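Left out: one protein chain. Kept in place: all the others.
Residue numbering begins at 1 within each chain, and the chains themselves are lettered A and B in the order written.
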Amino acid sequence: MDIKDIIRPENKVYCKPELLDEVHMHYCPGCSHGVIHKLLAEVIAEMGLTDRTVGVSPVGCAVFAYNYIDVDWVEAAHGRAPAVATAISRLWPEDVVFTYQGDGDMSAIGTAESIHAANRGENIVMVFVNNAIYGMTGGQMAPTTLVGQKTATTPYGRRVDLNGHPLEITNLLAILDGTCYVTRQSVHTPAAVRKTKAALKKAFENALAKKGTSVVEVVATCNSGWKMSPEKANDWMAEHMFEKYPLGDLKNN
Amino acid sequence: MKEEVRLMKGNEAIAHAAIRYGCDGYFGYPITPQSEVLETLEELMPWETTGMVVLQAESEVAAINMVYGGASTGKAVMTSSSSPGVSLKQEGISYIAAASLPALILNVMRGGPGLGTIQPSQADYFQATKGGGHGDYHLIVLAPSTVQEMVDFVGLGFDLAFKYCNPAMILADGIVGQMMEKVVLPEQRPRRTDEEIRKQCPWAANGRKDGRKRNVITSLELESSRMEVINHKLQERYREIERNETRWEEIDVEGADYLIVAFGSIARICAKAKEMAAEKGIKVGIVRPITLWPFPTEAIHRAAQGKKGILCVELNAGQMIEDVRLAVHDAIPVEHFGRLGGIIPSPEEVVVALEEKIVK
Partner (left out) sequence: MKEEIIIAGFGGQGVLSMGKILAYSGLMDDKEVTWMPSYGPEQRGGTANVTVILSDERISSPVLDTYDIVIALNQQSLDKFAPKVKKGGILIYDTNGIHNRPTRDDITIYPIDAMDATLEIGNSKAYNMVVMGALLEAMPYKLPMENVIKGLKKSLPERHHKLIPLNEQAIEKGRTLLAK
């Protein structure tokens, strides 16, 4: 078998999802966002939802998500994605609407919007990327920053007496009657990637079935903000983040 | 629903007018003195008839961002609030303006600053006409003086918002919100179908039907040279709106010695004052700006020709007077009279102010 055989279509084992654009992403090498984008692009295309999906991108690292996945997008103000998605979903009930939010968007400035959209049981998917730091603005503390974790605004490590406790927003969302599916996943291993994709698919299915709000948290790395190599960041996440943010379903109705 | 004559409050009229216009969605948060808008909508249950969505949001911030979301999809959506709530909405309003989206916002002004009072005021003139939120933008600002205009401006506001892809604001005061008057409600218009919306708003983000290119609604552009172009385009649109959409009313300007400039319900108090002044031999004309932005600068400039002075009557400490002064280039005296904190002046007070400040 030579190289010509390998590139034959019948031998193809992997390709870029059709909805992922041919552009350079602005994400740092090693960042989890690229993988999560790919999974979303795959799930939307595989479920045949390209012409009825509207994404709501946040303020944060994923602010330019609309440049990468080939569906309609609305770029929201910081924290307001769930409110924006609420209106789109209610006004276009045939559409499937998802928000893509970071830890600042979901659990700091947009806590009220996130909790109330989920509490109303809006038929939307909330994708929550939790890397325990503010990546876009240069590595400041997030509500989900771990105790002791160093960031630009906690240079000596997060202290409970000064900065309070890490916020488990996903656990809060799970206790609300409006959520039907709340899960915490990661994308640091091939197995984890497959599980996250299954979770996203389930969330989109729930939105189609009008079952209420689905929340898919992806515990993620920010190797730039954490000042680590991508590989080291993966290890650090598994070692430290999963203890506070354990993977698995928090709710699956 | 056919055309109908009713007696109702301005706030109730807004709700009826929104449904009859074929509005697709209302998102709001209760605040006095305009809570009747949401209350009336919830009572009328338009989702059962026209299919209009009505939602009580968790905050004014959420409500305006729901409007942003709805407007992004080409739907005719609106919100309403009163002064402190409208301050909260400014972030979203700036985004809606920057993203060139049609939407309608009602502010039933109450006295401020801060939590202030729940009584009528016009102290949000600056906020409404000079921007309000961050950045270089304008809202189309309509100032109703009657309950009928509350109704009419829902339709006009939406029409202008869609014509120019620009948010419009109805800047009302607690008087016109809370008073009841005879009002003619227009015949029910059908809401646009989704197909009609896709045709009218090819830019809207509502799903890539028929394999069209994706639509992205955003106000973000980090490349300064491109952001400047976006700004210039906004400015070109504002100049076009200024040319086409400036509206005002003149009452007996011809032959008058003095002018009163007033907007909203206060202009009606001034109309009564004008009659009372006439009995004393003081000839006064009135210019009532209907669009506060674009401001009827040239109309006031023309009306001021040959007049001895202008009294600007506003329920604030002197805001519109700045635009009136610019309009007349200080050629004649321009003075301000206003009551603050929710006090409504009587026609007699206006006559006294006219005599003391202008006629002398």
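The working rule: a contact is a pair of C-beta atoms (placed from the backbone, for glycine too) under 8 Å apart; a residue touches a chain by one contact, two chains touch by 3 or more.
What you see is a predicted model, and the numbers here were worked out from it, not measured in a lab.
Although it is not drawn here, the omitted chain touches the following shown chains in the complete assembly: B. Among B:269, B:287 or B:300, only B:269 touches the chain left out of the display. When you scan B:186, B:318, B:333 or B:347 for touch with the missing chain, the hit is B:347.
Interface with the hidden chain, as seen from chain B, comprises residues 5-7, 32-33, 117-119, 175, 178-182, 265, 268-273, 275, 344-348.
Following the convention adopted for this analysis, only the chains that are shown with their structure count from here on.
Our note on geometry: chain A versus chain B, Cα centroid distance of 39 Å, whole angstroms. By the touch rule above, chain B contacts chain A in their complex via residues 24-25, 27, 53, 55, 57-59, 61-63, 65-70, 72-73, 75, 77, 91-92, 95, 194, 205-211, 214-220. Residues 50-54, 56, 63-64, 66, 70-77, 80, 83-88, 90-92, 94-95, 112-113, 116 of chain A touch chain B in their complex.
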